[in-house]
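Excluded from the complex is one protein chain; the other protein chains are retained at their positions.
By letter and in written order, the chains are A, B and C; residue numbering begins at 1 in each of them.
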Amino acid sequence: MDLSYSEEDLAFRDEVRSFLSEKLKPELAEKVRLGRGLTKEDMEYWHSALNSRGWLAQNWPKEFGGAEWNAVQRHIYEEEAARADAPRIVPFGLSMLAPVLQKFGSKEQNDYWLPRILSGEDWWCQGYSEPGAGSDLASLKTKAVREGDHYIVNGQKTWTTLGQHANMIFCLVRTDPSAKQQEGISFLLIDMDTPGVEVRPIILLDGTHEVNEVWFTDVKVPVENLVGEENKGWTYAKYLLTHERANIAGVGFSTAALSTVKRVAKAVNDNGKPLMQNPHFAARLAKVEMELMALSTFNMRMIAAAGAGGAPGLEASMLKIKGSEVRQELNDLTRRAIGPYAMPFASEALEGSNQPIPDPFDVGDATGEYFNNRKISIFGGSNEIQKNIIAKVTLGGRA
Amino acid sequence: MDLSYSEEDLAFRDEVRSFLSEKLKPELAEKVRLGRGLTKEDMEYWHSALNSRGWLAQNWPKEFGGAEWNAVQRHIYEEEAARADAPRIVPFGLSMLAPVLQKFGSKEQNDYWLPRILSGEDWWCQGYSEPGAGSDLASLKTKAVREGDHYIVNGQKTWTTLGQHANMIFCLVRTDPSAKQQEGISFLLIDMDTPGVEVRPIILLDGTHEVNEVWFTDVKVPVENLVGEENKGWTYAKYLLTHERANIAGVGFSTAALSTVKRVAKAVNDNGKPLMQNPHFAARLAKVEMELMALSTFNMRMIAAAGAGGAPGLEASMLKIKGSEVRQELNDLTRRAIGPYAMPFASEALEGSNQPIPDPFDVGDATGEYFNNRKISIFGGSNEIQKNIIAKVTLGGRA
Amino acid sequence: MNFNLTEERQMLSDTLRRFLADKYDTDRRNKILESDQGYSTEIWSGLAELGVIGALFSEGDGGFGGGGFDIAVVFEELGRAGVVEPVLDTAVLAGGLIAATGSSAQKELIESVIGGETQLAFAHGEPQSRYDLDNVQTVADTQDGAIALTGRKAVVMNAEAADHFVVSASEAGGISLFLVPADTDGLSIQGYPLISGGRAAEVTLDGVKLPETARMTEAGKALPVIEAVMARATVAQMAETLGAMETAVRITQEYLGTRQQFGRPLATFQALQHRMAEMLTEMQQARSALINAAGHLEADRNERERHISAAKGLFGRIGRLIGEESIQMHGGIAMTQEYELAHIAKRIIMADHRFGDEDWHLERFLALSAA
Partner (left out) sequence: MNFNLTEERQMLSDTLRRFLADKYDTDRRNKILESDQGYSTEIWSGLAELGVIGALFSEGDGGFGGGGFDIAVVFEELGRAGVVEPVLDTAVLAGGLIAATGSSAQKELIESVIGGETQLAFAHGEPQSRYDLDNVQTVADTQDGAIALTGRKAVVMNAEAADHFVVSASEAGGISLFLVPADTDGLSIQGYPLISGGRAAEVTLDGVKLPETARMTEAGKALPVIEAVMARATVAQMAETLGAMETAVRITQEYLGTRQQFGRPLATFQALQHRMAEMLTEMQQARSALINAAGHLEADRNERERHISAAKGLFGRIGRLIGEESIQMHGGIAMTQEYELAHIAKRIIMADHRFGDEDWHLERFLALSAA
């Protein structure tokens, strides 16, 4: 056991730092720090900066043009990017679709789609969830019927994050309605400019537009857009779900959130002293910081194990649970810290709220972020589903 | 709505106070305060003192020689008795068996057994739980087979509280093995001096002997000791479980425990100040005191509703859950307060521990009480069972 | 002791509940939330006609209620329906201050408040004061018989709609209160919407000139009356939150009963059942704490405030639990702005940001218990 960085690690960290200080524009970092919605251009700018440096596809194998970072490197980038308030990398093409293509796609598919992901030519979104399915993903109903060289797709997807920016969507669709739930599902790539695709915004409770419904009405999809074999899509979907675990705990986000809470708690006046010195607030903060210190090591242990060929499915579920709890608690503390100033509503969606709201502690939309991040224990496999998984494995297959 | 006491209530409170100051011997109160095991004689003394005053059978109707107190009177007694460190009334005969006899027993049974409960001639214990049953009470296996004028009883009961002092036990026994689980159960009164009854002690994790196993081997019980009808025992058992709700929240115990914690926290030195001024300890204490203030009113509301003919089954489950949480938290705080002095073990059962253990804060066996009271969320219908009941009622019969 | 509502209160409760069930459904409320005004004039008039505002004032002040349990009954129903109309600010807070300490000329306003024609706001909190009641840096300066107010008030609820403000200011080593018409020179308002509905504003007082008749209390002596009225407002807000929690739990129960996952209703999953049981148990604690607080509004100051802080501290914890759990047990649907629960949960959770949060009341409870 050794918790310290090697010489090489330290050199890499310096590289990351100088990259960030060079390429991350202060206005962009400011937006990230205050939790303001990033524009499509902001995100494209950041992807392009990383891509120029060869750091966009951090986990891809070198043969596909990836950086193939090891666990420690990924951890270092995560930590430094959070510290510098860099935008997160939009994961849908890079770390969700790409690993599936690399493992199950044809050479033609990889040759065509992967470079377009790196260049930003395609913006991908995910078509998994459906209104009737929720955590029970396998009960999905969107149908794809083969007709000659095309599938005809009908149905509805929901909770499609950043779908409003996307031109491509990867979908789970039912190709064999007679098969049992998890069989008969296929993995399909759909061009969103095809007639019959319609994107409708969902406004979340914090007033933001980040998720969407996507409707398919007789949408024609060429058969070459099928990934792998027909009716094997569930296997690919599971692979996708278990593959991308590096950031499942959100340690970087929580590290940034912690420094925000501390900064604010030093600035807020609490009966003549900084709130940071209020023992009850300080206790809440210390408790979550202790958790985060442990979580960070827990996360590193798992990344290291995965890198060494381990398959930490169980631990990934635990990381997601604890990671969401820590982050949600930190969001709670920020809104708590600012007292009555947590009440103003900075919604994009509301009339009359284009005026700036008062923000004396320079914290951005802390309350919005608190409410928005209720999602992290719901989406991507709710914490209840994660607990089911843990129980199934540890209590001997019973569930 | 009116939270204050009437003139009559206040007069009654004065009566209770003067009774307590007259009859409660300081040595006995001291034992109660320090959580030391009471002897059989201690308990008999207290029953007898209450009985002389006509206050032993507080909830019995007047026709049976009871005091027939209303909700407020019971609350006042509870509060004052806790404040004065009076022993609790041993409930098995008085508030568990007696209501069943009064409702379902024959006149002969009532005439014979009730006076003996009041006089202390009989000491009752309860034969419900069995080793294989636990929370699933209806799966009990102890058998009673009718042979002429007797039942022949075979089987085993467990968790029999104070069974070592008892000469009588009321039991649930299976009289029809072919019937479905909850049918075929009868309610039987058994003299523990009958050949074939054996009591074996169970030592609890705090080293105390308060519960027992009771074994029955071909025990002959006269048929006149059957209460009500054969095979209807489950009805009587349920009546018993739902009848005695007055003290289910344990508000009196918690009130006494709160004053102990406060006394100790003022005496303990924490880095030069009383522990009471440590903000983290104070916060824990304040939180549980807030809960207790609410619980006390919740309890009163339910007693008042029950007195007015309400049937607060659901709320009784909630009172039991919250009451156990509050009391266990207070027990936790006391052991927490005394720091390293929580470690000594005052077991009755251990060699070499007859010497006094150090108790600089005059708190008695705080740690023992903490561990012992883990039982209150387990016995008498575990908190999990209570939650099942609440869910069944409120989520439309599903469970 | 007696835990039953009087017949009058039960009737008021029933009438108000029917009115809101009829007029205040999700669609209607969502339209109100999106409106520039942030509340509905029509609903406001309706509430006044029903006598809801009158029930918050004593007979001596022209109302027909005003007791702790009158407040509790009215606000529980308002909370149940997620009402965003400014009853608390106009009637309990600013109206309550006028009733408690206004001159007889000032008290003439109450009639039109009860009638629904006048809106009020209490401008007290400041950017540096957080939840403390005695931290007032706005200054009242008296020269030649005229008073001038200078300072800034933070997150003043209902400021844009208010016809009159009750304004606190520092004076004579203490705090004074003044009744200020909204159109007084030097008073300016920057309004914004609130995340749980309704609107507030930053209010700037730039040498606002007032006659002596604007004064409500003896100079520097207002703190006790502010505290007493805040206690009533806290009871109102807790009752409102309790009503909202009832709704959150009801919606969640209904959802669990109908939503199918893995081939059966969510309500059949024991983990969710037990969490629902815990929520119901905690709500009984909240209701009991509210009764304690409402029942001690007439007690002496220390006893009253100790019960207020015990209850509001508990509401902080329980509100967060109910708000977060009801969202979590729903899943995604509760994350959408237009779903009823989203609004209700926001009101429950944001209640912790008014009149002192959980920690603030914990600290205060400790101080009051030591006193």
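One rule holds for everything that comes next: contacts are C-beta pairs under 8 Å (C-beta built on N, C-alpha and C of every residue); 3 or more make two chains touch, one makes a residue touch a chain.
Since the structure is predicted, the reported quantities are computational estimates derived from the model, not experimental observations.
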{"item": "Missing chain: touched chains present in the view", "value": "A, B, C"}
{"item": "Option touching the unshown chain, where A:A11, A:A179, A:V223 or A:A286 are the choices", "value": "A:A286"}
{"item": "Those residues of subunit A which, in the complete complex, touch the missing chain", "value": "1-6, 9, 72, 282-283, 286-287, 289-291, 293-298, 300-301, 304-305, 315, 317-318, 321-322, 384, 386-388, 390-391, 394-396, 398-399"}
{"item": "Missing-chain contacts mapped onto subunit B", "value": "129, 132, 134-136, 139, 158-159, 202-207, 268-271, 275, 278, 280-281, 284, 332, 335-336, 339-345, 347, 349-353, 355, 357-358, 360, 367-368, 371, 374-375, 377-379, 382-384, 387"}
{"item": "Contact footprint on subunit C, counting only the chain that is left out", "value": "269-271, 273-274"}
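The rule is short, and it goes like this: only the chains that are shown with their structure count from here on.
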{"item": "Chain centre separation in whole Å, for subunit C relative to subunit B (CA means)", "value": "43"}
{"item": "Subunit A and subunit B: spacing of chain centres that average the CA atoms, whole Å", "value": "53"}
{"item": "Multi-chain contact sites of subunit A, meaning residues that touch two or more partners", "value": "280"}
{"item": "For subunit C, residues that touch 2 or more chains besides their own", "value": "362"}
